[in-house]
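Quick one: the structure is below, questions incoming.
Every protein chain but one is kept in place in this view of the complex.
Chain nomenclature is as follows: A and B, assigned in order of appearance, with residue numbering initiated at 1 for each chain independently.
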Amino acid sequence: MSAQVKYLKNAWYVAALSTEVNETELFNRRILGLSVMIYRTEDGTPVALQDRCPHRFAPLSMGKRSGDTVSCPYHGLVFNENGQCTHNPHGQGHIPGGAVVRTFPLEERYGFIWIWMGDLPEDYSLFPDYSELDNGPDTAVGHTYMHMNVNYELIIDNVMDLSHIDHLHSEIITTRGKLSPIVPDIKETPITINARWEWAQQPAMMIFADFLPEPKEAADHYFDITWHPPANIQLSVGAEQNGNGSFENDVSQYDLHTVTPEDEFKSHYFFATRRNHHEEDADFNAMKIKAMHDAFENEDGPVVEAVQHEMETSDFFSLNPVLMTNDVSAVKVRRLLLKMIKEEHESTDAAE
Amino acid sequence: MSAQVKYLKNAWYVAALSTEVNETELFNRRILGLSVMIYRTEDGTPVALQDRCPHRFAPLSMGKRSGDTVSCPYHGLVFNENGQCTHNPHGQGHIPGGAVVRTFPLEERYGFIWIWMGDLPEDYSLFPDYSELDNGPDTAVGHTYMHMNVNYELIIDNVMDLSHIDHLHSEIITTRGKLSPIVPDIKETPITINARWEWAQQPAMMIFADFLPEPKEAADHYFDITWHPPANIQLSVGAEQNGNGSFENDVSQYDLHTVTPEDEFKSHYFFATRRNHHEEDADFNAMKIKAMHDAFENEDGPVVEAVQHEMETSDFFSLNPVLMTNDVSAVKVRRLLLKMIKEEHESTDAAE
Partner (left out) sequence: MSAQVKYLKNAWYVAALSTEVNETELFNRRILGLSVMIYRTEDGTPVALQDRCPHRFAPLSMGKRSGDTVSCPYHGLVFNENGQCTHNPHGQGHIPGGAVVRTFPLEERYGFIWIWMGDLPEDYSLFPDYSELDNGPDTAVGHTYMHMNVNYELIIDNVMDLSHIDHLHSEIITTRGKLSPIVPDIKETPITINARWEWAQQPAMMIFADFLPEPKEAADHYFDITWHPPANIQLSVGAEQNGNGSFENDVSQYDLHTVTPEDEFKSHYFFATRRNHHEEDADFNAMKIKAMHDAFENEDGPVVEAVQHEMETSDFFSLNPVLMTNDVSAVKVRRLLLKMIKEEHESTDAAE
């Protein structure tokens, strides 16, 4: 395994919010260390090309669109959405064989544009199913994006170990100290890690209390999170009164946290949330996604960036962390991801 | 050839505009990775010393001038324009043998102060002749300076491949698509690369149209550029009507682009231009040099800096660029310069 091994390549990463990319502009984002240009063709289909002209390496996203083609800002080579050069204004107009831009398969699902950065053909069977995000009115779902100066695995750690919420976050999602003592139930498959906590608290989490029959009384709660490679965590959280722990009539929300490495120490953090209550209130919906965005940016962000600064490396285990019960699921994810990356590289080496 | 080989050393580089250096101040510029102090002696002669006191390495340019000498800001050693220490205020005033500052030969020509950074004696026969810049009224010539965060060879590439102008620049110098299809005539000598394009367009380039007999009619045009080591490009551009391609009565300008490396990824870009028309208008002259400065800074600059950022190296060929007809002259320059640098180092090694 070479020293450069860092990312699982043959996997779906989120490249952008669907709303970040439109039919008139050229969008740039650095993903797994590569500059990528994304735009929508005139029929709305998102396409991705490496954001580097093969001639003299100018970013194509600084160029001009014309229909579904893009011309390089520097010497005017024109490329279509398949990365093929369709026009060379120089000399006789001969198009050199090498005038091809790498393209990346995209798939738009659940309010995100996902990208396949691997060398193998894109594999839709590796797509996790988050269609729950699409089920319901637009006024009950929100999406947001944050940039963080940390290795992406620190963000996965943050979500996989929810015991931090009573310590780091404010009153609105406190479990009143109930969460930390619980060792979650862990369920594993060859490619997923699931953890679940259940507890009762009085009053309920403030984000749910007003939507329960008796806001000031005790309620049963759960967190249920599932990591799926490369960097997706589906998190469900809910509360219920008088349900005997069935959670059949819970007040809850279904979230997706997903992280895409920009490079070793920078990450694109995407988030979506759908709730099953008060679903028709657009103002409430806007307030809700803003509040969650602000919590990640203002509460998690500074501490996780300070951790990265103090670590000075992306190799967490090399620093001999003291691990505790609350680290179980996060550590299982780190080990499984490391194993997957190792296997991917071994099979690539074998194929060569 | 060692990994540090980067610059042709025994050659004349522009260190500063003549107007940047005066008789009262100490001017600092970093050139080929070395800090250089330049000032004019009382008779106006520019002199250059390494900008580092040999005692404790303070920049002499932070010190004080007295006549033609400079005293170090830190402990007051005084050096003259030959780099000799003329006064030591410490102890008995003995001047240590090592208290000598390296000097660099300078030569003031064509509105610039040129510097010789090499280990061999300065060689005036290596000076290109740009005396055309001096021939005519002051109101027909302009000089300017830009700092760019790129390897200097990317700026040479930019000028050697003029096919970018229809794609990158605005209306005032467009060739209306005529330039790109032309493969220039190339003329080579052992130390120069010349390229020439000729074409007709209607109307003429906007910078010339108003000075031609019939501004809206077709005109013959040419670009003629000659690279001379280490990093000089003389560019002539002109237009003519009814001359049958003789260009004997052209409306034209004679430009010099010259680049001096600050270090591997930073460059000092100098430019001069003299025109043969509307020569007595000082306001027009000021507008003209400002417009050209702004085009380099606002149009070429961002794209060339983005190219450098994307390349992440100064080794252009290592990235396997797709080369086309328009790259012929730029690539010839890169190869000839590389050969010259290699030969310089081999002869230096042999001499040791």
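Keep in mind that, in the parts below, a residue touches a chain if its C-beta (ideal position, glycine included) is under 8 Å from a C-beta of that chain, and two chains touch if they have at least 3 such contacts.
Nothing here was measured: the structure is a model prediction, and the numbers come from that model.
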Full-complex contact with the absent chain, from B:18, B:35, B:276 or B:348: B:35
Of B:47, B:72 or B:115, the one touching the omitted chain in the full complex: B:72
Sole residue of B:18, B:41, B:69 or B:88 that reaches the chain not shown, by the stated touch rule: B:88
Contacts of chain A with the absent chain, listed as residue ranges: 157, 161, 163-164, 166-168, 177, 180-183, 302-303, 306-307, 310-311, 319-327
Chain B residues that touch the omitted chain in the full complex: 35, 51-52, 54-59, 62, 71-76, 88-94, 96, 98-99
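What we mean here is this: only the chains that are shown with their structure count from here on.
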Distance from chain B to chain A - Cα centre to Cα centre, in angstrom: 48
